[in-house]
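The next block holds one structure in the form of structure tokens; read it before the comments.
In this view, the complex is presented without one of its protein chains, the others remaining in place.
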Amino acid sequence: MKSLFKLLLQRLALGVLSLFAVSVIIFLAVGMLPGDVAQAMLGQSATAQTVAAFRAQLGLDLPPLTRFGQWIWHFLQGDLGTSLANQRPIAELVGARLGNTLSLAALAALVSVPLALFLGMLAALYRNSWFDRLLNTSALSAVSFPEFFVAYLLILYFSVKLSWFPSISNLAPDASFGEVLERSVLPVATLSLVVIAQMMRMTRASLINLLASPYIEMARLKGISQSRIIFKHALPNALAPIVNVVALNLAYLVVGVVVVEVVFVYPGLGQLLVDSVAKRDIPVVQACSLIFAATYVLLNTLADVLSIASNPRLMHPKG
Amino acid sequence: MNKPLVNSASPLLTIRDLQIEGHYEDAWHPLVKGIDLTLQRGEVLGLIGESGAGKSTLGLAAMGYTRDGCRITGGSVQFDGMNLLKLAPDDLRKLRGTRIAYVAQSAAASFNPAHRLIDQHIETAVTNAGIGRAQAEAEAIELYRVLRLPNPETIGQRYPHQVSGGQLQRIMTAMAMACYPDLIIFDEPTTALDVTTQIEVLAAIRDAVKRYGSAAIYISHDLAVVAQMADRIMVLRHGKLVEEAETRKMLAAPEEEYTKSLWAVRCFRTEPKPRPRSELPLLEVRKACASYGQQPVLHDVSLSLYRGQTLAVIGESGSGKSSTARLITGLLPATAGQVLYEGNPLPIDFRKRSKEQLRRIQMIYQIPDTALNPRQRIVDIIGRPLSFYLGLKGKALRDRVADLLAMIELDPDKFMERQPRELSGGQKQRICIARALAADPQLIICDEVTSALDQLVAEGILKLLDRVQQQLGVSYLFITHDVATVRAIADEVVVMQRGRVVDHGPRKSIFTPPHQDYTGLLFSSEPEMDPEWLDRILDQRGAGQPLVAQP
Partner (left out) sequence: MKRLFIELIRAPLSAQFGMAVILLYILVALFAPVLAPFGETEVVGDGFAPWGGQFLLGTDNLGRDMFSRLVFGARNTLGIAFLTTVLAFLLGGTCGLVAAIKGGWVDQGLSRVVDILMAIPQLIFALLILSVVGTTATSLVLVIALLDATRVFRLARAVAMTVVVQDFVEAARLRGEGLWWLVTREVLPNAAAPLIAEFGLRFCFVFLFISALSFLGLGIQPPTADWGSMVRDNAVLITFGDVSPLLPALAVALITVSVNFVVDWMLHKSSGLKEC
């Protein structure tokens, strides 16, 4: 158990380290701007006075290390700074939107994970059948489609032609749960389609890999039935790769929402990020980036931790 | 013990005119070409042949099983009155594990890493034969006892990676016995094991088969091993039967040319060359130590090799013999000690050695497939050392490559422009030899150069190396695990165990008793072409020597 514990600890430490590195990069990215940030943002016509005032407002007159320390310290306390565009606290802007984005991603995950795993297993079991080929070709196509293409196709059919769902998912703050659900259908469907295709392909590949191993052949030669081979011999060993696939795709989901939110005008974090990038509202961009990146790092770390923990060689060490 | 007693006079297994094809390179190719086989109840049949003979494919077909990419295109497989090829899939499945069982070559890969050994052992008995769990476990423990496994009560509670290779192989044999099947297929069950481990597994398998009266098909490329196990032997080649006879008759008087050549392989011997007196050794390793990370692999290793001689380093896996080769080439840094070349110390890191120092020591590898760049032509492969070290160009280079090809007995006109994938394993190994010779070296390190090859091909390589040595006077450092190879070609022998040199001396004296403990154990574990060998050796060891080497 000692080596397992050590590995897990190492992986967690690596996660914390990447989180730190990510925050440094996000912080430094602003400093990469050639010349002076404040000057560049205000344009050439700004007077020296305005620039100086702006620099003070950004805190650019402080040494970088102090600024970084302050930024992180405030961030950890929930103070994300102030937006340049409308002078409102970023925490206020982010708050509700973060919830919206997470619930959108969660809904998509809820739909796609079971479906993708199920389809992936079926495809692996009946590999090279017409079913597998059909599934594979459709998945390959779905992976290749840009999200906005899928989104607009869905809008064209389900909201314009059939009028089943609204094409725009802007939520009123007092929207009822049913309303929220109805407005989320198309965004969730868009997100799920791409993720399902991705996840299904990966599940299929790792299962096929597994089914080719000598201990599966041995199980066949021992007269074990097909269903028992799948559930008793293949699945316990497939756990690690499948967990990995799921977590990777969840991480993708969190990022993939950006485009979908813009298409459906869904009031989420992604849209805020895109708007802020267009307005060059750097403090907001930094805050949103950090939130997205942290979620991504967390999910990736979780995936690795789970796959380490489900390795039988590490669960039952020699000795 | 619920064997149906029908047709007890008829054979247990009858295979008639079996045809099997395999799919590769976009086409179907015949693997088994019309083989007949008859097996009586309780009989052990040995299947012997080189790679590509179709023996494993035939063994699996006896269970009505074909691997992915193979198909049975003709013939019949009758097991106890049932045609396995016509049986419903579910009925066929229920025969497997209960009445026909299988023991694979690699036990480590054939056990599921996620489950305890005993759970895998009793799986068929509980799910297919309807035996209660408690009874199945009790029977498993009894089998572990019969197969002389340590701690039979608890060893089944372990996971596969927690048990050593030899024990795992015996547990797999026990698992095959779980339902006391009528027939067990053993597919090279000891090939992946060291000789000293192999002997325990052989003894265990033979005892168990005898005790429970199962019939067995024992597949191996090693004639001496099959001779211990089988009542009758079939020799296969290219998917066809060459010869079939009762074991003693087969050993004493093989009829076919091919069989005779297989038998003769073991008789090749070079003329031992005496060590030159009062001469500086060409290569000397002095008290060298080395480690991989924190793990020490070599302790105080010393050896010396003289000009024109062959020094064989023999040892089992983990003995440090390959690490010694890596130390000499400069791939594994020594933590203490020295490597001297003609009395001068060599830099321990190959990157610090001069081109001239590198040129003088060349290397030939175990697996010729990975030792040749698949994207280069033969002329480029052999030509590179010529241009790199000797600066040859154009016609001079091609002429030299042609000379070298002629030396290794390959037709220059035919082979010059070919790519490695168009060559057989033996031909590839010859190209490796030519590449080493192209550098005009004084010392060639041969790392298990014959162990990946079939016996006949391997013998050809040994003969070629011997002739080259006589012509050019190169020295060989011969790394091997195979006692027969050492007996065939060594002038001097170094025996290694657990990273130390435990014995050394000229070939004649080291092969003459009395032996040091480990040397004796190692040499006597090498199977001999005598059906009585296993009994004799077990008797001897029972009288005093331990069955397993003690650390």
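Order of writing sets the chain letters: A and B. Residues in each chain are counted from 1.
Note that in this section contacts are C-beta pairs under 8 Å (C-beta built on N, C-alpha and C of every residue); 3 or more make two chains touch, one makes a residue touch a chain.
Keep in mind it's a predicted model, so treat the numbers as computed, not measured.
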item: Touch with the omitted chain, as defined above, among B:L58, B:L358 or B:L405; value: B:L358
item: Option from B:A138, B:A253 or B:L331 whose C-beta touches the chain left out; value: B:L331
item: Touch with the omitted chain, as defined above, among A:I208, A:L235 or A:L306; value: A:I208
item: Residue of B:I367, B:L464, B:V502 or B:M529 in touch with the missing chain, whole complex considered; value: B:I367
item: Touching residues (missing chain, whole complex) on chain A; value: 18-19, 21-22, 25-26, 29-30, 32-34, 37, 127-128, 137, 140-141, 143-149, 152-153, 155-156, 159-161, 167, 208, 212, 251, 254-255, 258-259, 262-263, 273-274, 276-278, 280, 282, 285-286, 288-289, 292-293, 296-297, 300
item: Interface residues of chain B (partner: the chain not displayed); value: 23, 26, 68-69, 329-331, 350, 353, 355, 358, 363, 365-367, 370-376, 384-385, 388-389, 435, 439
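By our rule, only the chains that are shown with their structure count from here on.
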item: Rounded Å distance, chain A centre to chain B centre (Cα mean); value: 50
item: Chain B to chain A touching residues, read off their complex; value: 60, 63, 65, 67-68, 93-98, 101-102, 104, 106, 109-115, 123-124, 127-128, 159, 161-162, 175
item: Interface residues, chain A side, partner chain B - complex; value: 212-215, 217-225, 228, 232-233, 236-237, 312-313, 316-319
